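Complex shown without one protein chain; remaining protein chains in place.
For clarity, chains are labelled A, B, C, D and E in written order, and residue numbers in each chain start from 1.
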């Protein structure tokens, strides 16, 4: 399987697994919570909560 | 309102109203039945049942 | 709200006013320009307002009274279970000049049919006098009729779907005809039982009359063909959809079919032919006609199986019962045929 | 079917005629005694019949034309997404004496509000001129108005529910007000996305605007209170139901509440108060008003929590948009206020 | 089909086996590696097979027997209406070492609470002995318990949603808490009445417990807060969704909230936090957990109103009753906590 790395989920403090080649600016989702996270730096990978989505969907 | 002309619905034999500038090959729908008709000639306008649609939709 | 009418000519009563079709009758008559509803009966909700049961009619200023005390009216509509009208027909006719019955009690022509399909009949002498309500097949006999039998909902859907094929001699009556019907939960009436509770009735495709449905009798009476009839309950409240699979003896083209359907229905205000085309709605669908008195009919050709598939869709509470009854009353009384039945239905709409 | 009218006084156009509220406008105007629909626009279905998209309107003899070629009419109804009307308001006003807009583009009073809640405004100079459509709160300013802004559906439900409490000084505007809304899928319009496909959208209770819904702005503008607003999508197509949880500073009795609601709505043709009682339907429910222009409002007292719970229910496609728009146009033009809006709704009915 | 088990250690009986939660218990126990169902009782369907009532269990080889003749078992589950278990608790305890009751009869701590919220209690001496079933708040007391009271479905949803805020001192119990609940039709049990027939119950948003719901008592008992509780019936069969609107005294960030929820639930096998993110499913939804013993909890921040909105969703038949009961029994007996409760639920799924 593709290489993976781990990073800390900024929302929950837990380690999450990510594809090895994530890039700055990429949005990834947290497996435990479904939340969207932005990769703000690599090496080591740090994540932040992704900017707000549109206020609602399906409206 | 835009000019309209009439043509005979090949399926039902009734007169139907169409935009004045229909072109050969255009697909129009019949108001009474919803069926799709193809303009096969203009001046005068003659219509034929449009070729089969895909067998089903939403599948 | 009550449409203003200066011209209400006829008084009307609804027996069985708490029921589903009774409620529809009240709604239609309340807004009908030629009727004034003076009585709605109920045994179980006597003295309650009509709006207590039918929340859409809260503005209607009327309370249920006992069916034992019938007002004298021009037209009495009976929306009671099978068997009630035949027991009370004399009282109904005493109270009203015209009786329109929504049950099966006066639909068939002969006592023999009631013996075969139901549990006999208590006043077969009325059968000859009764006129079937469906104007599309019996308009000429409705004018002035004083006992009108509104058709069965599934029978109505089937008859309307197949009639053009008989009119145009595509079918003769000897063919195998399979009728596969799908109906909503209002067809069972307000009573209901275990099987019609929301948890048990939601999301189903349930064979509820696998064979031997009594509506076969009406279909045979009017079309002269014996049909193989199966009814499924599906997840909607209003609506009856009949799919008829027929196998004409001679080949038939789409043009022939269009000619047949237009021939029969071109001038009918309440029948629309829908057969193919584009967009989302290409064939008859109950939700396109929900709340209305329209029937949609249509067809598709299956040349490889020498089959014609006929689709028809109605609102069982309207074209299949209360709407048909009002339509027939309009014809019988000679008022505008479409009066009170102009609602076009809604789009989009969920599972009305 | 088209109701016969000898008296059609006004011509009307619908911009955005393929949409959900556009379809409702077409339906209402088609049957309205005072209107004649001469145009319905669409970019995507140009030249198709109205019935191609709205199967309930197959009898309507009209084809979609481009919004670039507007006919000259008395009243133009715009049923387009937010932002379109503000871009085209000059063309709309050139084409029509009266413009009724269903979007949010002219609902708020000031540019500042658009900066805060939306993405600004391109023609704020029109905001002062525009009149909010809801007659229950703005009837006096609608007569003769030439730019009318139809209210938001969830805002309408909320405003109608809470207004009597402000009128009767039960609330002052400083209280905590929680508004918990449940809406059907037609609120999203015909566009839809992944979340609105049938498999994903069926059977849900989905928090779809957990906080910060833009309708808060309208509510605040008209009631002077800032509300805590949360919207859930539930499994119905039509309907918006708002439950307001309010905590009056002084104790209030049921009698006070009845007085407040009767005080505000006794003469309103399209608001009905339902609060308790027996039977199945005891409080406001969207399905009781589906297809109609009625709003149901009601309340219950929770003395142990010093709370009043206010319920309101509308059909988002009617009282929440197209019906409200036609109602306002009736008032603006001085025709019978209820004209074209008399449909009472259905019972029973499933998930309309 | 019955999962093969060589290791069934415990025999079980279900009293009230024809009911909705009784059926779920039978399903869970039938497939549970540690249980063997030896009795299911019914008064109305005595001698019928379990599959006669529960079509998903046609392969189960068991017939209903009278609740008067209880088998001797390790664990007796009572799934009977409120009041039945308190009448029969001695018989139940004679028949079984462990009694798990799904009704409200043993949920509250004191007779006084039963006097206030119910109609008193006939055997208050058992209240102290009874343990509340929800492991998330009472795991430590369940081991070896011999009388277990399974929680109310709406109370369970609410408690699970709010608990982290109390654990993390975001709330203290003095705040105004509004709980707006939406539930499916199975919550009413198999009995049903007029209001739960398919035609009346479909497509609704119906305020069915506008105020004063008895589950307030359980919530208060466990969280120490008095809640303003309102329950709506919506169109689904399974599912309870609670939206709690809370107003913390001090400002709180999303990070604080995540910390609170992870703090409380990180190790819980049956609670999942879902709060935001992309895709179709962003917050707790009952259909995501339908058929499973999972609870989804989540939140959103509304800074402009100083509000936190908390969402929670469960299957009322599972986490809200039968699943919780089996979970508690697992803990009580010391078997694998998740045994028999591993089903993940379905996607897509309609309105389960």
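Everything that follows uses one rule, which is that contacts are C-beta pairs under 8 Å (C-beta built on N, C-alpha and C of every residue); 3 or more make two chains touch, one makes a residue touch a chain.
Just so you know, these numbers come straight off a predicted model, no measurement behind them.
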Of E:37, E:219, E:257 or E:274, which sits in contact with the chain we cannot see?
-> E:274
From D:197, D:253 or D:304, residue that would touch the chain that is not displayed | D:197
Could you tell me which of E:176, E:197 or E:288 touches the chain that is not displayed?
-> E:288
Quick one: which of E:186, E:211, E:264 or E:312 touches the chain that's been left out?
-> E:186
Touching the hidden chain in the full complex, which residues of chain E are there? Just list them.
-> 1, 3, 20, 23-24, 27, 30-31, 48, 52-59, 184-186, 190, 236-238, 269, 272, 274, 277-281, 285, 288-292, 317, 338, 342-352
Tell me, which residues in chain C touch the chain that this view leaves out?
-> 176, 178, 180, 182, 194-195, 199-200, 202-207, 210-212, 226-228, 230, 232, 234-236, 239, 241, 243, 245, 247, 279-280, 282-287, 300-302, 304-305, 307, 309, 311, 313, 348-352
Residues of chain A in contact with the chain that isn't shown?
-> 1-2, 17, 19, 22, 26, 28-32, 34
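Basically, only the chains that are shown with their structure count from here on.
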Tell me, which chains sit next to both chain B and chain D?
-> C
Please flag the chain sitting at the greatest distance from chain B, going by CA centroids.
-> E
Return the chain whose centre of C-alpha atoms lies at maximal distance from the corresponding centre of chain C.
-> A
Kindly work out which chain lies most centrally, taking the average of its C-alpha atoms as its position.
-> D
Chain C-chain D separation of Cα centroids, rounded to whole Å | 34
Specify, in ascending order, the residues of chain C that touch 2 or more different other chains.
-> 20, 185-186, 190, 237, 274, 277-281, 350-351
Note the residues in chain B that touch 2 or more other chains, in rising order.
-> 29-30, 32, 34
